[in-house]
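Structure below; questions to follow.
Of the protein chains in this complex, one is absent; all others appear in place.
A and B label the chains in the order they appear, each numbered from 1.
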Amino acid sequence: MAMDPEEVEFLAEKKLVSIIPTFNSNVIHLISGDIGPFRASLPVNVPLWIAVNLKQQQKCKIQPPDWMDVDRLQELKEEEKMSRTFIKMPSEHYMIEAKLLLGCASDDIPRADEIRTVIKDIWDIRMSKIRSSVDVLVKGAGTYAAVDNLTLMEINSIRPLLPHALDQLYRMRKTRKSAGTQSQNSSTFLSMNVNSKNTPSKS
Amino acid sequence: MFCDKAHTLIKELDRNRDILPPYNNDLVNEIGKEITTLIEQNQIDAQTNETRNSEGVSLMPTIRVRHAAIHRNLRCILAYHYNRLNSLRTMRWEFGSILPVEIKVNLSTAESNWFAKYSSTLAKYMRSLGEDGGVNLAVDMKPPKALYIEVRCMVDYGRFELSDGSVLLLKKNSRHYLPRCECEELIRQGVFQHIVN
Partner (left out) sequence: MHLQSAYMPNYFAIDDILATQERTPCKFIVNVPTLGVKLNPSAEGDDIQVGTTLELPMWLVQQLGRGRQPVVSVDLPQMYKEAYREVLKADPRAVNLHKFGLYFYELGSYAKEFDNQREVNDILIHTFKGRFRKIMDLADNISSDSTAQDSLDVLERRLYTDGHRSRSKLNAWLVESGVPLEAANMVINHRKRKRVDIEDI
């Protein structure tokens, strides 16, 4: 079942991120849980969607997660290049976090532009591997492909193309029942009851 | 060749995948006549003694061909109506409960009636969900990001009343900052355009 990227983003926004509020407030009770209390200048963890909202209202400063650092990301990029499979990313939703945080708080993140570039490079390398992997899966006798460590956004990128393609392949492999038996789509003349009064009716 | 008309009917749908062409009453009736004729011919042939014609050749193959044609015609007619209805149902979710005039004229009477009934069943269902008059399922198709949004009006719509009673005059190209839930239906209808920085 294919999701819209916005829906994947919606799920990712629940992830906690650290902020430094500029206001004071008691605990706030939300449907999804409690947040706060907020004391100006003291770091506190909140879901990503709240962090973005507060930042846009200039009520906080965002603290980038540890992995959002140019050198660390360069290392990851080299690892990903070397590896035949997919490396484990430091965040389940690295692409979404990057987009949201760099989008609203690039002033709070050192070397934001470089970070954007490296993350995009990593994304491109992984997407390219996914495509080769998918092609091998469709072509080959293999019945599975290793997709460990893929994030949801990456997995969603091959939907619905891959599942639909595999369904069509399945249809082709399925052999029809042998000629002489009835098909489901139409009735053969020989099976039609012309004289229904001869057959007892079933209720 | 048998079922040529039925083929034309289906091709009409194939060419117009996401719009609804006018209901082809004439073609449907002609196909209906072809079915009746085939049935009559088969009944005559089937009642002949031992289903052999005057030269002693079995009429069974003939009967089978006609029978296949009858079912083929039936299938095409049913598929025609079914696919149109499916399109119509999708339209309720895309256009809302009032269809543009250009689409309404293409519907048969039965289809118009069906649409009205579907709309009202849907409305009744939505009203019954939760408390407070129900939930409008046709809004929030994508996860909303903010409570208020900025919109630009694309046509001269005229007066628009908000839920708090205040009235806006919507002229072409005017911009407004409004609660998201009030705008959603007009955005779907193309009256408003959502402005994003």
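Quick notes
In this text, contacts are C-beta pairs under 8 Å (C-beta built on N, C-alpha and C of every residue); 3 or more make two chains touch, one makes a residue touch a chain.
The structure presented is a predicted model; accordingly, all values stated were derived computationally and were not measured.
When you scan A:Leu30, A:Ala146 or A:Leu161 for touch with the missing chain, the hit is A:Leu161.
Shown as candidates are B:Pro22, B:Pro100 or B:Gly133; the residue that touches the absent chain is B:Pro100.
Think of the hidden chain as still there; on chain A it touches residues 1-7, 9, 99, 103-104, 131, 134-135, 138-139, 153, 156-157, 159-161, 163-165, 167-169, 171-173, 175-176, 179-180, 183, 185-186, 188-190.
Mapped onto chain B, the interface with the missing chain covers residues 1-3, 7, 10-11, 13-14, 18-19, 53, 55, 57-62, 64-69, 72, 75-76, 78-79, 82-83, 90-91, 93-95, 100, 102-103, 142-145, 149, 183-184, 187-190, 193-197.
As a working rule, only the chains that are shown with their structure count from here on.
The touching residues of chain B, counted against chain A in their complex, run 46, 63-64, 67-68, 71, 75, 142-143.
Only residues 4, 6-7, 9-10, 186-187, 189, 192, 194 of chain A touch chain B when the two sit together in their complex.
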